[in-house]
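Okay, handing you the structure first.
Only a single protein chain was left out; the remaining protein chains are all shown in position.
Right, subunit A next:
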Amino acid sequence: MSIINNINKAFDHRIRLGIMSILMVNDYADFNMLKELLGATDGNIASHTKSLEKVEYIKVEKQFIGKKPNTRYSATKLGKQEFKKHIDALEKLIGKQ
């Protein structure tokens, strides 16, 4: 089944799905923005962004705003492609039934 093949395991979690959705329509998002929008804990966001970073679907930039450290996330080209495939696959699966 080719459709099932396109369902991407990397997105198979509510938080990761949310992170990718946010980064698809925004140039970037910082840690707090993701936390607020997704209503998740620090640790939760940290671990899910790390796993998305590992497969190179998102890019992480650490910088300082004044004296505060700030972490900025953006979706990579690969991440955007894979996420589009994932959404298409989801839609096809739903359409089938």
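Quick note on the criterion: a residue touches a chain if its C-beta (ideal position, glycine included) is under 8 Å from a C-beta of that chain, and two chains touch if they have at least 3 such contacts; residues count from 1.
Operating definition for what follows: contacts and distances are computed from a predicted model.
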| item | value |
| --- | --- |
| Missing subunit (named according to UniProt) among the choices "Polysulphide reductase NrfD", "Brp/Blh family beta-carotene 15,15'-monooxygenase", "Ferredoxin-like protein" or "Glutaredoxin family protein" | "Brp/Blh family beta-carotene 15,15'-monooxygenase" |
| From A:10, A:33 or A:55, residue that would touch the chain that is not displayed | A:33 |
| Residue in contact with the excluded chain [from A:24, A:60 or A:78] | A:24 |
| Chain not shown, touching residues in subunit A | 14, 17-18, 21-22, 24-26, 29, 33, 36-38, 87, 90-91, 93-94, 97 |
